[in-house]
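Every protein chain except one is present and positioned as in the full complex.
Just so it is clear, A, B, C and D label the chains in written order, and each chain counts residues from 1 on its own.
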């Protein structure tokens, strides 16, 4: 492929770092650099930490949530979304700037963009599926269901592209790929088969309505895994329950490859400093 | 899946970090940071170590056991269980806090929750299995066996959810997955087949009654492996014997994937400091 | 094979580090060494950074472009091309030299050479393909298309060997292999099959003309992956769109193995220092 | 499995860290921490090194041998065997204790226990094999061979459990697993087939009698690999020769997975210090 524009195509938009539909999203994971800490963080470093984690004014991204993370590898995480990738990355740079950066070790991150997946049913595909599942083609029932979906879809897509983060205490984060090994190659399956598997997978998730809320963002071409999964839960039990249940869906059982899993608990910057005993 | 609650479902519990049934469980593995130690630990650091490993009052979790670990990679381990994930993680943070944290390198950890596995037979499944194995359907023998299991089950489940740790000298720790490679995909097998394989696997373990005690906790959705295995043994010989024997069970031979193995010996905080020659 | 020259062969060129056709190309990825930075970079280090990233005179390579990179692992990248491998590597050495090198951590790099791939159609193969696709063998249409290709080919090959870098804001970088696993072994397929798959793959890319520009350089025998992919985009959205779309081409779906992905944004040395808050 | 003892079983031995038959065995691999060494080791550190590597009195384990190791990753290795795991690990802790520990980097280790493998023929299996190979069932020849084996077996097993280390200059060390991938799963083969493959493998080794001596210790349940192989050789040539030859045995060719290989040369603590130019 070359950079030559096709003269017959729609005029191309101006070069920009702002995605056309979704937002940039980065999940950052850190530990405090304990080997460099002969005493608690200086007051200057504490102030830098609070300012970096609670940016104000122009520096404030559209979404930002922070968590302390269980286990030895990571102390805390920040999840940031904004149309401007530089504003998202600036949260990281504000934490790493001197002098605080001496005491912070970045452990992992994932760079992605929010989107509406190709498996989200269009009105037409939704209608077809209802009919296939037994709803009468010209019935009032069908019309009502389709109308309801038509009303719901924009809000659902808004939540996919520019999500509100639920105010629940627990969350887990992990990246995933669809496998391409001989015998389980997602990318050589037909769209129709992939779509059916994703519908079954979505059905599994619906059993957790009110207990777990999910966001899938895309890392293809941006980071080492194809997708990033964020699960927010009313109780950490539901995190293991939903991931275990969904692992038996063929979309997961046969085709999913998972990266690192992190589980954390919602916390303000102050609470993180206190939990980590660095103040 | 979305966060919308189903109005017809049971009312959802309040948001909480306390699991509904099991306890949070973290296994932490550390080495002393020898490159930073020009002399033995200061008296202040020693006191911090003892206090962190032997918390008292409100800071004291429901369960805590410590071990020195064989080999070059890890010096000691702490296994902690409690309904509150922050109390579990606080053990780690108390070790890593300044000034001691300069001399401690976290090497590995595993974050999990205790549970009663779906393969633990219900009364009905236990009865069916006895009949399938030849016990007469309406016999006194069957009734007696079922009654005994009925009495035993609550204690066994209590031991799975809120285990007492045996006072034996040796222990080994390792995480595992069930494989999903083409040709050996646990998650595409039927429940009935998985259940039969797990029953055979449990049978193998029973030969070690009195020699080895086992705890399986769940990492699905919480950490990088699906399960964490803790084996306590009367003698380190039994650790290799049981793991070797069980590796031939089809549930292991064909479907198990193993992570790092650590073997250790029960030790108080004082004994760990002495064994590691840092005092 | 031995070093003995075949007396009947064309005389061998003089030993040289300059490739016969392409240029040397290295992609360098760095993070600032925050643990060593108790304050912002000294004025001397800033000057060294600017000088290293903007070499002049004899030290100036044929091509050099710099980017800040999203995520925790890498802060910035430099992509350099020149006929002289020492001039390419000198950019790296100028950054790592004392005193600046104390504050720079090399995170990844890829060493490659530009080339015209064996799958770029020759005039003859282009003609044959047009005929196979239905153009009349002796038609004016065929002659016109072939003549156009004949005019275009030298420029296209020049862009492959000595590319101009587009002035677009976003770019992504990743290495890849063609797989050799049993059941998906690219290197045991016939040239004709490989050629057809590469033609389909090129077709996918053409849908992004004007949105994405691509450069493939060869790492075979030079670095750990067989090819290095550079994608420049008018908008970061197109990076995920093109990589996602192409993943369904059989050349990718079945045969491609991917290494790390880095996404970045065009930036001068000054802009990198500012974005990373080290000045 | 639970910890409940079976009342009908043999009474269980007292809890202990001493294996019932074999010895604990740890192979430790180290490099000197050159980045911390602005000059050669202080006299105090040299003394600590010599004392740690040549323990006396109660601290002296049953077996200890030291080697300098070829290549960049490891400078020296110590192999230790004793019934008490704390005495084995104490060698490591004595090297890592302050102040010497600042200048020592542990690179790798393997924790195992010596045993008599289940594939060592019993008298009965040895007899059956001789008959299967053509020796007459009731012949004097059979009786003589069996009697010889009966005399030899206790010494051979003693060498497996509590080996004398040969006084040869070269040695190599590596861990291994038996594979469990679909199509090459050792653990789903019958004992009879595994036994035949191990017999063939042993036969390969016998061609190196007098040239190479081998010790296999068990890591199952104790460390990340199932077995640890120690080969001592009269000449380093034989190390490559025997490993190459045995790789064609089906037990290796099809089923073996290998970890890191280290080759080293017998050396006293003094010789290690001199070879590594740290004194």
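Criterion: a residue touches a chain if its C-beta (ideal position, glycine included) is under 8 Å from a C-beta of that chain, and two chains touch if they have at least 3 such contacts.
Predicted, not measured: the structure shown is a model, and the values here were computed from it.
Taking the full assembly into account, the omitted chain touches C, D.
One of D:16, D:195 or D:214 touches the chain omitted from the figure, and that residue is D:214. The chain that is not drawn here is touched, among residues D:116, D:161 or D:184, by D:184. By the touch rule set out above, subunit C reaches the unshown chain at residues 1-6, 9, 12-13, 15-22, 24, 26, 28-30, 33, 36, 85-86, 88-90, 92-94, 96-99, 101-102, 104-111, 113, 115, 180-183, 185, 187-188, 218-224. Mapped onto subunit D, the footprint of the missing chain covers residues 32, 34-40, 68, 70-73, 156, 159, 166-170, 172, 181-184, 202, 204-206, 208-214, 231-232, 234-237, 239-244, 247-248, 250, 252-254, 256, 260-261, 263, 265, 275-278.
Operating definition for what follows: only the chains that are shown with their structure count from here on.
The chain with its Cα centroid farthest from the Cα centroid of subunit A is D.
Interface subunit A/subunit B: under half of the residue numbers present appear on both copies, so the contact uses mostly different residues. Taking each chain's centre as the mean of its C-alpha atoms, subunit B lies 48 Å from subunit C. Each chain gets one centre point, the mean of its Cα atoms, and the points for subunit A and subunit B are 30 Å apart. The residues of subunit B that reach two or more other chains are 36, 181-183, listed in rising order.
If each chain is drawn as a node and touching chains are joined, the picture is a simple open line. The chain pairs satisfying the stated touch condition come to A-B, A-C, B-D.
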